[in-house]
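Pasting a structure here, questions to come.
One protein chain is absent from this view; the other protein chains keep their places.
To keep things simple, chains are lettered A, B and C as they appear, and every chain counts its residues starting from 1.
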Amino acid sequence: MQLDVYTSGMALNSGDASPSTAAPLGETTHRPRIAVVGASGYAGGETLRLLAGHPGIEVATVAAHSSAGKHLSEVAPHIDLGHDPVLAETSVDTLRGHDAVVLALPHGQSGQIAAALRAEDPEVLVLDLGADHRLESAEDWSDYYSSEHSGTWTYGMPELLLADGTRQRDQLVGAREIAVPGCNATAVSLALAPLLRAGLLDAERLSAVLPVGYSGAGRAAKQHLLFSEASGSASPYAVGGSHRHVPEVLQNLRRATGRDGQRLAFTPVLVPMSRGILAVCTAPVDEGTSTADLLAALQADYAEEHFITVLPEGVFPSTGEVAGANTLRIGAAVDHRSGQATVISALDNLVKGTAGAALQSLNLALGLPEATGLTRTALAP
Amino acid sequence: MQLDVYTSGMALNSGDASPSTAAPLGETTHRPRIAVVGASGYAGGETLRLLAGHPGIEVATVAAHSSAGKHLSEVAPHIDLGHDPVLAETSVDTLRGHDAVVLALPHGQSGQIAAALRAEDPEVLVLDLGADHRLESAEDWSDYYSSEHSGTWTYGMPELLLADGTRQRDQLVGAREIAVPGCNATAVSLALAPLLRAGLLDAERLSAVLPVGYSGAGRAAKQHLLFSEASGSASPYAVGGSHRHVPEVLQNLRRATGRDGQRLAFTPVLVPMSRGILAVCTAPVDEGTSTADLLAALQADYAEEHFITVLPEGVFPSTGEVAGANTLRIGAAVDHRSGQATVISALDNLVKGTAGAALQSLNLALGLPEATGLTRTALAP
Amino acid sequence: MQLDVYTSGMALNSGDASPSTAAPLGETTHRPRIAVVGASGYAGGETLRLLAGHPGIEVATVAAHSSAGKHLSEVAPHIDLGHDPVLAETSVDTLRGHDAVVLALPHGQSGQIAAALRAEDPEVLVLDLGADHRLESAEDWSDYYSSEHSGTWTYGMPELLLADGTRQRDQLVGAREIAVPGCNATAVSLALAPLLRAGLLDAERLSAVLPVGYSGAGRAAKQHLLFSEASGSASPYAVGGSHRHVPEVLQNLRRATGRDGQRLAFTPVLVPMSRGILAVCTAPVDEGTSTADLLAALQADYAEEHFITVLPEGVFPSTGEVAGANTLRIGAAVDHRSGQATVISALDNLVKGTAGAALQSLNLALGLPEATGLTRTALAP
Partner (left out) sequence: MQLDVYTSGMALNSGDASPSTAAPLGETTHRPRIAVVGASGYAGGETLRLLAGHPGIEVATVAAHSSAGKHLSEVAPHIDLGHDPVLAETSVDTLRGHDAVVLALPHGQSGQIAAALRAEDPEVLVLDLGADHRLESAEDWSDYYSSEHSGTWTYGMPELLLADGTRQRDQLVGAREIAVPGCNATAVSLALAPLLRAGLLDAERLSAVLPVGYSGAGRAAKQHLLFSEASGSASPYAVGGSHRHVPEVLQNLRRATGRDGQRLAFTPVLVPMSRGILAVCTAPVDEGTSTADLLAALQADYAEEHFITVLPEGVFPSTGEVAGANTLRIGAAVDHRSGQATVISALDNLVKGTAGAALQSLNLALGLPEATGLTRTALAP
């Protein structure tokens, strides 16, 4: 019998861009059991929110650190898993015995736990929402982080088209250690990679200014994150190149182009919204480069990609259009007067920027249809 | 073959409160075809957003008035139906031939269109998101609206428990003309009805003050709805009893208690958020009435209701916990010093207050599981 | 020589309602020296913001506790005093030798410091922005606060008209210990007092629901005050009568009417704005009471009051109209259908609710024109 596969209540579109060859969902008798660590934070919470709507996964364990012992409803009252679990301690004891484990932990901890779990079960899939395993180069790591490099896991950005013509997706199918990308890095990398692959931008003079929402700063109580401090104000931070997403973006651009030497100025600006990243990227272009050229390059790389929309000429994305959805929307234009291109991408930092990306990679790793549990419909207004 | 029915990616809970005896979804070969009118407004748009995730419905026609001719992506870029329809004119020609039609029209128009459609197909289900058919009494109507009473349709509030012990749900199963309730009316009616049925509140001195979000005011461009006007300000409106949701609430309370004479002061206050209604209801109580009494009465009426959560003593809802979800959360307390009860309910005006309620009733009317396409998981932060 | 007195750049209106008989400003050769404690919090910061524009006061010392040693520009970059003082420790040593001292301290500390200062200088004026000295009854205090009653200072609400026909203002002229009222208490007391004096409301069934801004919750970093938690949500708190402003309001109403027995339900609701309180008060009224009656009573008590505006029939205030100004705006209406009155007042919690009220009382106490340094013009949009 022909099964309709419904994910998050939305039928997969024909022409779905997920090339994975997963068996139809309905015929799976065993639902993978997952443990989510960091339930009381925004990244862990968003992972649970999406899993609540994922028909192919069973949320078996929800763990936290300082919130261990509380009920999920106390830290995340908006999530309905069907039951209200007590948050378990984060330890190998509570995390063993799952098919997949999603870690939202402070720096330096994910590698240790993963190693312990893998020692017991070589097949367990571990996804790190943190930065520890994103960078390939230990030098890059020490350049930006004041700690030891934890190692390199499979980078969780399926749509990234690499210099050799393969897509990062191929590496995620069946992967067992996945480093989920940084949210800002996703917005900038996916916007710029096709244009740099096509040689359309001055790769040594890239600039990104990103109005971002406050959930990206986490749930720890800090004064500058208070509503009264944030309301009615635009506040730049990490000005001058120190943002940790920069080496990640540059690594992606190197892998996408097969070339070195990209240089990126990067300025995030906190603005009064809770979700969203608008990556406004600029770079000089040659005299003859047109808007159509930019869009053609973006279309060439992303036309088949289910979660990426390249907008028509003259149309640019707003973050409100993607709130709660696993989409990335990109617009681009050449300004002949200034001789620069402006490329703008919008995503939800918690979805396509974090938990949605995690689920997308998890689906690939476990052999489920890539879009399972993920929607392209946002919550608006 | 046993089919798992997944709605919005969330398995229906055991003990699901939807008593409808619908055939399991997976065995339905014909998906009902629906037309949605008013796609460029917030109510119509939200209906489409939810339908995008409803596995049992085919969105066949999307119509508008002044936006006819535009693509849906121009007026609602956040919605992914799988295709980008051109908005059709609103007329019997475009609306005939569907199993269900959802109308979000200005006052006075829905009855006419419904009559024309029913003349051709007596079985068509028509749902009115507007107020025209909510009131039973023509006198009530003319009291609050400056127009002629359009008639009375089946009121779309399944959870309302009536004085005779039946639930409004029973009237919605198989219904063909459904008046979707007003959002504020839903928040206040469901909060107060059990307490008035139990005789716990002074029914002649009910008061409701409702911080509400701006999407409830619609998408028409009016100065007082501008971001600059609304930002950083709390603005009361319809002060002094003229709000049109009052007769609707009173009608519900009469039907719930079997008694007359309820009196309600009602003051909505626009606050800087786009979604949400927090109905803060107060009323004098007798000396011996306790918080436990209130919660017991609420629990008695709602314990089996899938979309209503009665919170434990000392816990009160925030609208952020229900944004994007079809839930209503209620908390209550008696303040012995003042001799008054405070009952607080929170819902998302566009979901449980409008489009979610519409889908809930539509599911009942069409014989689908009541919760199809509806989630209890909200979008937060 | 006739001097034009300009306060905050705005000439005092003819018919100015401040009956104090202060000597004209221009003839004062000595500007009082003030110390402000709690500069890194919102109340202390707002006091400095207003003092920066007060021509008759010299800000001599700015003190803090945990922020001592920092420059003012680090904790309050928006304030220009003309110099950037280093925050001093809060101690008798740093606070002696001033004409006035404004205290924004945690509970229990203001009385001790004031006593020590007064022992050295009986003439020093001390203003307490905190709650310690607002209540007359030690029983009231222990009822709501879990600490010992610190004593009772002169209550800083000039406009409060008392049962004996005198105004609280009279007690503030020349006062030396002033308890600045609570912000919510100000909004509710001034809205209700004239109506209760005129016997127009059922004093035993008063209810107040107050959408409030987040700055009223202070600057301490707590999770529920984070932007991501607050954004897009209305959150009630202190539901059920435990709010500490209740005994303060009741005390004011007793003093205003000369009667006992008022009972008040009180529910504040945090909404996504940083400043503002909208006190939405309801109470049953007699059959024959009209809107005009309410407005007449309000006008009778406030017509001469510079900082209070009674709005015409049908007009109600929004908090945005008073942001940054020292004004209170009141609207009222009787709803004959419900038999209840709705009285709505709006103020800025940091200005008329805290620091503006402090300056108003300080002016009276020091013999300066009451409106010195205070404006009725708000910042909008």
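Worth pointing out:
One rule holds in what follows: a residue touches a chain if its C-beta (ideal position, glycine included) is under 8 Å from a C-beta of that chain, and two chains touch if they have at least 3 such contacts.
Since we're looking at a predicted model, the values are computed, not measured.
Here one chain is not drawn; of C:Ser110, C:Thr186 or C:Ser231, the residue touching it is C:Ser231. Shown as candidates are B:Val92, B:Ala119 or B:Leu226; the residue that touches the absent chain is B:Leu226. Contact with the chain not shown here comes from a single listed residue; of B:Ser189, B:Ser215 or B:Gln340, that residue is B:Ser215. Within the full complex, the residue among A:Met273, A:Ala297, A:Val310 or A:Leu328 touching the omitted chain is A:Met273.
Contact with the omitted chain, checked across B:Tyr42, B:Trp141 or B:Tyr155, is made by B:Tyr42. Taking the whole complex into account, subunit B touches the unshown chain at residues 42, 213-215, 217, 219, 221-223, 225-232, 272-274. In the full complex, the hidden chain is touched by subunit C at residues 1, 4, 6-11, 13, 26, 42, 45, 49, 52-55, 76-80, 82, 214-215, 219, 231-232, 274-275, 320-325, 350, 373, 375-381. Seen from subunit A, the chain kept out of the figure touches residues 204-207, 209, 211, 213, 228-229, 231-237, 239-241, 246, 263-267, 269, 271-276, 278, 280, 282, 284, 291, 316-321, 323, 331, 333-340, 342, 344, 346, 381.
As a convention for this text, only the chains that are shown with their structure count from here on.
In the CA-based superposition of subunit A onto subunit C, the rotation angle is 180 degrees, rounded to steps of 5. Counting the residue numbers that touch the partner chain, subunit A and subunit B have more than half of them in common.
Here the spacing of subunit B and subunit C, counted between their Cα centres, is 40 Å.
Between subunit A and subunit C the centroid-to-centroid distance comes to 48 Å (mean Cα coordinates, whole Å). Shared interface positions of subunit A, defined as residues touching 2 or more other chains, are 42, 214-215, 219, 231-232, 274.
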